[in-house]
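All protein chains but one are shown at their positions in the complex.
Coming up: subunit A.
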């Protein structure tokens, strides 16, 4: 049996630990607030000039730009977080003025140097600034930063590459998907999509990548950016890739690409015996594809033993248009069974949606 003294001692230690932790949290917040207020106080004298610059006509900007670019190091350091944040929030002449201010100050050069800083916060902020400035010469350094030991820095470098990288960044981004310092696939996908048409040839090389995740991401990017010239390769991935995640992405991409070559592989993907996830995504993709030839096979799926597949097929029929709706109506008018239930449910949902759209249109008008 444990003595009362030991229990009391343990409770006291626990209380002390909770108290210390609480004090640390409060102290940390106070320090942060103090630093933030200090930063605001230092930046306050030039904040008015900054707002004036952002709202000025182009011919009125020069004097303000020069005045802001000549601020001392301490004031600039205090103002910079605001500038970085505003770069992502303003557009048009205001954004151009900010970019010119960074150029005048030589801040892009400083940011490139900061990419090698020992502080992770500085590396991350430098990557963010370079991305916002679309500073292409920084791309090779940002590619190296994809392997940074800090996950936030890797993420900032990925986003920045999406803004300022080119085709040469594609292989680095695809490699960043693997290993102990991996970058989340969604971030890599967004970056690759942002690279634009000039990088899509390099993205297509990812279709042959030995890692399934890289193939899946390459397929998703090609589908999202509408690279129709790769339809046959994506169709082959849907038919032949050994990994289900790659086949699922290929099915979705074929729907988005909307090419007739996508129809046959998608119809094969929804047949019984294929994995349920693939059948579901395939059925949805047939709806996105909008091919009238898919109405018959989709109508057959309304009675599928898997209700998720059946429900997706019903929604896909609705998406196809009048021919799909006619198939749904025919199934709904049938005597009963799961197919009729699925068709009725989707038609009812569609009627509610249409009524809601009418209300929205009235409000908007």
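By definition in this document, contacts are C-beta pairs under 8 Å (C-beta built on N, C-alpha and C of every residue); 3 or more make two chains touch, one makes a residue touch a chain; residues count from 1.
Assume contacts and distances are computed from a predicted model.
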item	value
Chain left out of the displayed complex - its UniProt protein name, from "ATPase AAA", "ABC transporter ATP-binding protein", "Rod shape-determining protein MreD" or "Response regulator"	"Response regulator"
Residue of A:22, A:88 or A:337 touching the missing chain in the full complex	A:88
Of A:51, A:104, A:186 or A:348, the one touching the omitted chain in the full complex	A:51
Subunit A, residues in touch with the chain not shown (by the definition above)	47, 51-52, 54-55, 82, 85-86, 88-95, 359-360, 363-364
